[in-house]
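Below is one structure, written out as structure tokens; comments come after it.
Note that this complex is displayed minus one protein chain, with the remaining chains in position.
Note that the chains are named A and B in the order they appear, and that numbering of residues resets to 1 at the start of each chain.
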Amino acid sequence: MNLPIRTAIAIAAVVAIVAGCATSPSSQDLDREAQAAMKASFRDQGIAKVDRLNQDLGQAACSSDKPPSDAVAERIMAEARASVEWPAGGQYFGDWREGEKLAQSGRGMTWTDPSAATSANGGNCYNCHQISKAEISYGTIGPSLYNYGKLRGVSDLAAPSSQAVVEYTWMKIYNGKTVNACSNMPRFGHVGLLDPQQMSHLMSLLLDPKSPVNSQ
Amino acid sequence: MKTFVVGMAAVLGATGLAQAQGKSAAEGIAEYRKMLEDGNPADLFEAKGEALWKTRRGPKNATLEQCDLGKGPGVVKGAFVELPRYFADTKKVQDLETRLVTCMEALQGFDGAEIAKTPFGRGEQVALTALATWIAAESRGLRFNLPQGHAAEKKSYEIGKRVFFYRGGPYDFSCASCHGEEGKRIRLQDLPMLTKNPGDGVGFAAWPAYRVSNGEMWSMQLRLNDCFRQQRMPYPIFGSEATIALGSFMGVNAKGAESIAPAIKR
Partner (left out) sequence: MADPMRIRAQMAGDKATVRVLMSHEMETGQRKDAAGKTIPAWFIQEVSAALNGKTVMTAQWGPSVAKNPFLQFNVKGAKAGDKIAISWLDNKGDKRTDEAVVA
């Protein structure tokens, strides 16, 4: 049949639009398919089980090239703050020498690691951070921690003036998402990667005026 | 050669005495990496791969010379820089390694599922890595140009993007944790930013690669496997949708970048 040109174009346009809608998936469809793809693409190996793919609020909300909304970010940080367990008897500090060893160790939690116990784990700190002056093999994913305590005016660990910094630092090591909802930093205390004693060694590494981080 | 070995040791020693000798650690390491560039043992795997392509093997006693890597049966040159891509016969987007397994099954009669289950570095995975190395070498110098015309190819890119940003595991890491920002490094290893075009021979454009530190030839599937291990994720199944989608994402992002594969890495 002979249609006027305008009608033919209009029909073609409608067909094209309908066809376009039918074949290209929405962003939510793709999100769902990606979740399904992740679940189907992995298996257990050693201590690394597929339940590691289950995402909590923060992980899910931060799984994008765009940050979460302010409201969601606030919720993530509030939950993180509520998760922080303070050291028994206020024992924030340990031995910076042990802290340096932990900072150097990249061990733990992979499927080639034999155990998930905290004693098998390192802090992985130098992977992302500069810490002491002597160690030149440091990463730049996180900010430099060289002179950490010194730069924050910590000269006496027991002084009341140091308390705020001490608590902030513990909070950051325990759960980095307390301060930055999508922080790249693992939640060492909250997930049980390191125990309070190990974290106290890291606290000394960073804050003790005698630690090479501050004294060299 | 003794002279070469002594020279190497001297360079490595220099990095430790960086400050004393006035050469920075970065300079020492750059020198070491320059010395590695000549004589890439990947050559040995290329030679093996080329031989395997042309040798009759498997229950069907056939060569792989009729394998279609996306540019027609037997066309190897240029195939590497267009993978992953959609294949009509399998109705899937496939990367180089899964496509090779398809050919090894269809043409030579190998059991594809068995090969997929075989650990890297054993059995037919050795042949697979050598083949991938040679096929990559046949596209050396060419620029990445993955097709995105088919709906499945576009979807693979989108899925790959979401996989790339997927945070999980006890460390909350995603690929983006290391590869989502410009100019970062882990310890002393520079990290290419993979969310956009990282440039010639960087990131996606360098694998398969020979790793000097463990003397092993690593294909892209193995590179991704070890990434997920370091991310503290569970084990990525060989040739799984997530791994292929990541290849699509990185490969499309690398459009126009010159392929230097097979490269040499620390």
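Observations, loosely collected:
The criterion applied here is as follows: a contact is a pair of C-beta atoms (placed from the backbone, for glycine too) under 8 Å apart; a residue touches a chain by one contact, two chains touch by 3 or more.
In this text, all values refer to a predicted model and were calculated from it rather than measured experimentally.
Shown chains touched by the missing chain in the whole complex: B. Per the touch definition above, the residue from B:G39, B:G121 or B:G256 contacting the chain not shown is B:G39. Where chain B meets the chain that is not shown, the touching residues are 1-2, 4-5, 38-41, 43-44, 47-48, 210, 212, 215.
Convention: only the chains that are shown with their structure count from here on.
Considering their complex, residues 18, 25, 151, 154-155, 158-159, 161-163, 165-174, 176-178, 180-181, 183-188, 191, 195, 228-230, 232-237, 240-243, 245 of chain B touch chain A.
Across the complex, chain A meets chain B through its residues 23-25, 30-31, 33-34, 37-38, 40-45, 48-50, 52-55, 58-60, 62-65, 109-112, 126-128, 136-141, 177, 184, 186-187, 191, 193.
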